[in-house]
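Below: one structure, written as structure tokens.
Omission of a single protein chain aside, the complex is shown with its protein chains in their original locations.
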Amino acid sequence: MTSQSLLDGLVASARPLAAQGKPADYIPALARSDPGAIGAAVMHVDASLVVCGDARVPFSLQSVSKALALPYVIDSLGEEEVFSRVGKEPTGDPFNSIIRLEASRLKRPYNPMINAGAMVVTSLMPGATVEEKLGAFSRYAAPLLGVARLDLDQEIRDSEAATANRNRSIAWFLRDLGLLGAEVELTLDAYFGQCALLVDAVGLAHYGAVLARDGLEPGSGRRLMSPRAARVTKGLMQSCGLYDGSGEFCVEAGLPAKSGVGGGILASARNRLGIGTYGPALDIRGNSLAGVHIIAGLSKGLDLFCL
Amino acid sequence: MTSQSLLDGLVASARPLAAQGKPADYIPALARSDPGAIGAAVMHVDASLVVCGDARVPFSLQSVSKALALPYVIDSLGEEEVFSRVGKEPTGDPFNSIIRLEASRLKRPYNPMINAGAMVVTSLMPGATVEEKLGAFSRYAAPLLGVARLDLDQEIRDSEAATANRNRSIAWFLRDLGLLGAEVELTLDAYFGQCALLVDAVGLAHYGAVLARDGLEPGSGRRLMSPRAARVTKGLMQSCGLYDGSGEFCVEAGLPAKSGVGGGILASARNRLGIGTYGPALDIRGNSLAGVHIIAGLSKGLDLFCL
Amino acid sequence: MTSQSLLDGLVASARPLAAQGKPADYIPALARSDPGAIGAAVMHVDASLVVCGDARVPFSLQSVSKALALPYVIDSLGEEEVFSRVGKEPTGDPFNSIIRLEASRLKRPYNPMINAGAMVVTSLMPGATVEEKLGAFSRYAAPLLGVARLDLDQEIRDSEAATANRNRSIAWFLRDLGLLGAEVELTLDAYFGQCALLVDAVGLAHYGAVLARDGLEPGSGRRLMSPRAARVTKGLMQSCGLYDGSGEFCVEAGLPAKSGVGGGILASARNRLGIGTYGPALDIRGNSLAGVHIIAGLSKGLDLFCL
Partner (left out) sequence: MTSQSLLDGLVASARPLAAQGKPADYIPALARSDPGAIGAAVMHVDASLVVCGDARVPFSLQSVSKALALPYVIDSLGEEEVFSRVGKEPTGDPFNSIIRLEASRLKRPYNPMINAGAMVVTSLMPGATVEEKLGAFSRYAAPLLGVARLDLDQEIRDSEAATANRNRSIAWFLRDLGLLGAEVELTLDAYFGQCALLVDAVGLAHYGAVLARDGLEPGSGRRLMSPRAARVTKGLMQSCGLYDGSGEFCVEAGLPAKSGVGGGILASARNRLGIGTYGPALDIRGNSLAGVHIIAGLSKGLDLFCL
């Protein structure tokens, strides 16, 4: 069992790191985050929970939503349909890179954990309107996060839409390659929506615990997602989950994880527990400094290194 | 425990795959391999062994040697020295790509599992001559592979040296970046030497079992390598071990592994076992078709998926 | 003086080439062009004219418009403003490449003769609406082409707008880099408009003759554009005017020229004459097969090679 003192110690030792990074500043709403906020939660597969710090502070999913959208479209459309449009390989490139869409032989995004691949995934979400798409996705994702419903931060969504020139460029390129399952604007609208969904560290820990049992709800053991969707998602989190810091994280923590520029990181330890962290001060690759520190510390302290 | 029948069945079902690939043909000595050969071995951490097919057929390590050379230089020079010259990130590029050396901001190879990074590692091996370098490396690696000594296929080494234009190009570029710890020709000579060391599937399974316990000899529990070197190696095998097929393998098998164009693949399952496979028919990325099939099958049959 | 028989012979010998290429097919309206059509015109600086074949068949300017838009914004805003946003270097890349916008250190299009650079130029055209922008541009360009007014093929413009996913992707990327002088949609609208302006080979020859005297109207000697704008335009036509076929054309013809996927090519010979050709069958780089043949032939026959 995770001891409260271990988690408290890691959160305390993470505090000085916040000064080494800063919140994402491309969106005013994100830039206003408290850079000193830090929270962490561990949920075991029996549903027992340990929390510390700002574990109940809501923040936007941002790229963590990629780890929810992927299993959703896999469970909705089947794996084959999804991976005919996006690959499974890490790239070493920044999250918003467009180069490989033109330069690679494959002419498709390398994986669903970078923006280009994630937009393809979002475009495949069932539904004719953005409300239908996000509504159905939220109904899939809420139980995974252990909540009754998902709220959306409209201010973040709006400012994301207003500043998303690069994402818009990527989306039109994907359209040119024939990879989108919906119109560009509808896809972008849904993508910004999924990124603006609110979560807290406890919710991420809950989802980590669901993944830890390949899709079963902590405690109850109720099936929330297919085992295959859980494994594919964890496999891609493992090799691509922290942008161009994925390889180093794999060495340090040895756990599948997914970060977002909202400051959250989600991690999962097979058959044992899920971890959720919050810390909006990011390193240059866009990963939460506090979150990486805490998860690596938990991996060491609880012997979670899975390799 | 791994049942003989499970392994036999996987080897049998792998046979038709051999026809879908072919042995590496850039070296005459490799091109002469029997494309239909298939062997597999599983060694548990208690040293019990299950084998099937051509598990005792010797073949050259080739890139599998990267998973031995890395912990060797870490244990010899320390982690910091090594990773000041090479990164830890997967790339999605082919094993012999040179582009990032020029185009990336870092100006160093992205990881030690691709040729560029592996040459940096080899250049750091202690020793003033190639004999000293390879001798000391072999003394480190032999116990990991469970053998008394390592032999070297001189014909393969020679033909590798004779045809290695691209590797030579990479080595000179690394020299230009100031990343090599030894002269270019000495580095290449040692690199071709380590690639030409002979092993069999049983030896790879033994090393997999060593890694499974973070460096302890199967059965005896004797320490053969530092825990840190074992973990770093497994972390990089996980994200970069199968060239530009690493991400898909991570999804399918969920195990750290390393392949070589000699036809071998090494995999490791934490606290349980090591796997070694041999099958010289390769897919277009350079990974053994039979090996990938067998390891994924064992992962499924024995519930080895670690994520 | 250009003899009629020389031009007739070149047009005749160009006819078989049409079968080796095909009209641009990304726009239905262009794909319907008669692939066998061939026309050529030579206008001397004294305004004397020699024509052959389909020299009066109207076609859309497409990329030839880049050689008109550039001097227009130079003469409107000044050279400094324009080249703070776009470079002067050839790239060797296809016309619709986006890679360098992300990968190059400069973070701006390399030259105004590829799509990315041309869109920057168009965004700078004075005017608050697309009608104002195109109206003023047409008033500048019409005298250069020797016509009273420029008509626009609305069907081509509409289908260009409907299929321009890649251009739209480029435009949003330019917006992200802060290089556009107008909104994305307004810029694209004006860009598709300038590409859809109708011209014929005689008009292109007229503009070539204007450039040949650094901006003076053939015959009258009336100044139509600044000498500096003419020279800058010719310099960039010389190194970048035929996409990734510019270098070879420079060797074969030794003349500044600009091609368009509508089938037109414009060339200019200092103090002597201008050339306009029409032939919608394109090579793989998007240059008119007949046009390249005829201009190279005229260069040889009339000793126009300027280097």
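In order of appearance the chains are A, B and C, and numbering begins at 1 in each one.
Here is the rule we go by: a contact is a pair of C-beta atoms (placed from the backbone, for glycine too) under 8 Å apart; a residue touches a chain by one contact, two chains touch by 3 or more.
What you see is a predicted model, and the numbers here were worked out from it, not measured in a lab.
Visitor: What shown chains come into contact with the chain that's not displayed?
Guide: Touch partners of the hidden chain, whole complex considered, are B, C.
Visitor: Tell me which of B:Ala31, B:Ala47, B:Leu77 or B:Ile98 is the one touching the absent chain.
Guide: B:Ile98
Visitor: Touching the hidden chain in the complete assembly: which of C:Pro90, C:Pro218, C:Gly263 or C:Gly276 does that?
Guide: Within the whole complex, the residue contacting the unshown chain is C:Pro90.
Visitor: In the whole complex, not just what's shown, which of B:Gln4, B:Gln20, B:Thr129 or B:Ser169 touches the removed chain?
Guide: Touching the chain that is not displayed is residue B:Ser169.
Visitor: Quickly run down the residues of chain C that touch the omitted chain.
Guide: 87-93, 100, 104, 110-111, 231-232, 234-240, 244-248, 250-252, 254-256, 268, 270, 305-307
Visitor: Considering the whole complex, not just the chains shown, which residues of chain B touch the missing one?
Guide: 97-99, 102-103, 165-166, 168-173, 175-176
The definition used in the following text is that only the chains that are shown with their structure count from here on.
Visitor: Hey, which chain is the most central one here, using CA centres?
Guide: A
Visitor: Would you kindly state whether over half or under half of the residue numbers at the chain A/chain C interface are used by both copies, giving same or different?
Guide: Same, since most residue numbers here occur in both copies.
Visitor: Which rotation angle, from 0 to 180°, best lines up the CA atoms of chain A with chain B, given as a multiple of 5?
Guide: 180
Visitor: Just the number, please: Cα centre separation of chain B and chain C in whole Å.
Guide: The computed centroid separation for chain B versus chain C comes out at 55 Å.
Visitor: Report the inter-centroid distance (CA atoms only) between chain A and chain B in whole Å.
Guide: 32
Visitor: Mark out which residues of chain B touch at least two other chains, giving numbers and ranges.
Guide: Not one residue in chain B touches at least two other chains.
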